[in-house]
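Note that one protein chain of the assembly has been removed; the remaining protein chains are unaltered in position.
The block that comes next holds chain A.
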Amino acid sequence: EPLRRRASSASVPAVGASVEGARRDRLGSYSGPTSVSRQRVESLRKKRPLFPWFGLDIGGTLVKLVYFEPKDITAEEEEEEVESLKSIRKYLTSNVAYGSTGIRDVHLELKDLTLCGRKGNLHFIRFPTHDMPAFIQMGRDKNFSSLHTVFCATGGGAYKFEQDFLTIGDLQLCKLDELDCLIKGILYIDSVGFNGRSQCYYFENPADSEKCQKLPFDLKNPYPLLLVNIGSGVSILAVYSKDNYKRVTGTSLGGGTFFGLCCLLTGCTTFEEALEMASRGDSTKVDKLVRDIYGGDYERFGLPGWAVASSFGNMMSKEKREAVSKEDLARATLITITNNIGSIARMCALNENINQVVFVGNFLRINTIAMRLLAYALDYWSKGQLKALFSEHEGYFGAVGALLELLKIP
């Protein structure tokens, strides 16, 4: 049995006793009254923090912000609500874009969620990390510090920007371990579902554009689970229970590499643009395939002719360099990075003896090509032993985990 380490966190005490196995607490639900007893509601009310409720995940490239918008505000509550709080709520919920780079993923909004006895909607917002100073400035302008709220933040940026939050925004960050938050967030979001639909899904016939189907997956037996978080870089975790996990490895070839290389090779400026180009390109003009070398399959080693033998291998030749388009290069970059992540994930799954692999992270946002490729590669190279799973809220789990920490939800 692999060595397991107890989850630890840099700044937050470890969570209470773990629940091994399949039993999972349903902490909230998307519909109707919950089974939470009246007594529990009372104790929750006393313990729960003041609004606004935020969870923040400051990554290398993107900042992910989740915001709980209470919908059960009583008239008397509304009366008492301070102006700045109201203005924040209005600002966040009435817009879908903030400044030139902030975006609210409206389609991900979780409606009628009950959190700590309060009912409301959970909003998912993102903006580039390089706009962090502007965000802090906004906090100062909107006089956040007067709300006496606690900002729970995770990701490397929680450390990097801690001082700025304090000196510019007069805000004290509560820094949280990103892996703890990630796992917490995933388990929670999966448990509440996606507005009545399943959170987790997989692809059937991923290689076949006609027959390919996205199907819900019931993650009722989540453990053990290999969690592959693809942000700017990649972290791979083996999760054995809610708070028993270890970081297996990571790779620096992640979403940041895809986007960074695309910028250099194609001059694109946004992730969306890079993906759009990739969708129109042909990577086989850029990559050297097994069949380019062996004329077909390499039978001695059981390698199919279509497999990539050398990523960008055709680009060793001047003629071929001149013959490729930017779209081809974007596609090849996407295929290269995705295949590599798939291959490392597969090796980790083998070494850890785990066969469900959940891929999350913002690299997968609107990135069906990558998801289908991961699904196919994992299935093909493992001869059907491994299953690639995905989750609707891709990159927001860290931020959700941070929010749960704020609410002291175990």
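Note that contacts are C-beta pairs under 8 Å (C-beta built on N, C-alpha and C of every residue); 3 or more make two chains touch, one makes a residue touch a chain; residues count from 1.
Convention: contacts and distances are computed from a predicted model.
The subunit not displayed here is recorded in UniProt as "4'-phosphopantetheine phosphatase", chosen from "4'-phosphopantetheine phosphatase", "General transcription and DNA repair factor IIH subunit TFB5", "dolichyl-diphosphooligosaccharide--protein glycotransferase" or "N(6)-L-threonylcarbamoyladenine synthase".
Within the set A:Cys348, A:Leu374 or A:Leu404, the residue that contacts the chain not displayed is A:Cys348. Among A:Thr114, A:Thr149, A:Asn339 or A:Asn367, the one in contact with the hidden chain is A:Asn339.
Here the missing chain is touched by one residue of A:Ser310, A:Ser325 or A:Thr368, and it is A:Ser310. Screening A:Gly260, A:Gly305 or A:Pro410 for touch with the missing chain picks out A:Gly260.
The missing chain lies against chain A, touching residues 10, 59-61, 155-157, 159-162, 231-233, 249, 251-257, 259-261, 263-265, 267, 269, 286-288, 293, 300-303, 307-316, 318, 321, 329, 336, 339-340, 343-344, 347-348, 350-351.
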